[in-house]
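This report refers to the structure that appears directly beneath it.
For this depiction, one protein chain was excluded, whereas all remaining protein chains were kept in their positions.
The block that comes next holds chain A.
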């Protein structure tokens, strides 16, 4: 497994000229390896969005370094690096540049001077990957939020990025749209082994990740598998994060005297434990 993205003791402050200023990101280090799905969770103001801006080169850290594909991100390789990162933002409307679906998917390709024939091929292929290939000429206001986000994913995929970053991409969607987008990402990963970094405060979304990074007040508070991070339990609740529904249910059942074995992250696990719980006595 090779490294795709890494933060090395990165610190960033929006007001560097002030001494002892609050740092939006403080001494954060982590590594994302090829093919992984990493979730960064944390409540508002925990530094998640700043980290995204640092990865995409919109902000440069005052301390530490960011490596993308093992190259340190700098002003010189900024544009080249951006072609290797696909990004999907929160508001489906505000990232739709083209007049129609296919124009929007082609936008990044146009910017990077991809020849026309290649562009047409890539647009069709990436729209097929997100199952939006029958919407080629649709205008954005005739699409649902989930569909727009899928188009945004296709737009990112067209550049054949090494890593796909979802910056709260499901936050403004209804449950159906959210499921659409997350299913699309999961299928993409199955097919292509894409590396995904999702920034979210939706706990159920974070559960899909291989590894969770829990941010609090600009610092990395915990890192590990979903089970490891969520077994911190009440500590997370203190920092304003909700526990997954199955986990809260488990805790409540236990408090009411139902015998359950261990913690459960998903509903399925909990149900399986519940209907067998009497046999285990």
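To be clear about the criterion, a contact is a pair of C-beta atoms (placed from the backbone, for glycine too) under 8 Å apart; a residue touches a chain by one contact, two chains touch by 3 or more; residues count from 1.
By definition in this document, contacts and distances are computed from a predicted model.
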{"item": "Which of \"Glutamate synthase (NADPH) GltB1 subunit\", \"NADH-quinone oxidoreductase subunit F\", \"Energy-coupling factor transporter transmembrane protein EcfT\" or \"Mono/diheme cytochrome c family protein\" matches, in UniProt, the chain that is not displayed", "value": "\"Energy-coupling factor transporter transmembrane protein EcfT\""}
{"item": "Candidates A:28, A:41, A:54 or A:114 - the one touching the absent chain", "value": "A:114"}
{"item": "Option touching the unshown chain, where A:36, A:103, A:168 or A:204 are the choices", "value": "A:103"}
{"item": "Contact set of chain A toward the excluded chain (per top definition)", "value": "56, 58, 79, 82-83, 85, 87, 89, 91, 93-100, 102-103, 106-116, 119-120, 123, 139-141, 155-156, 159"}
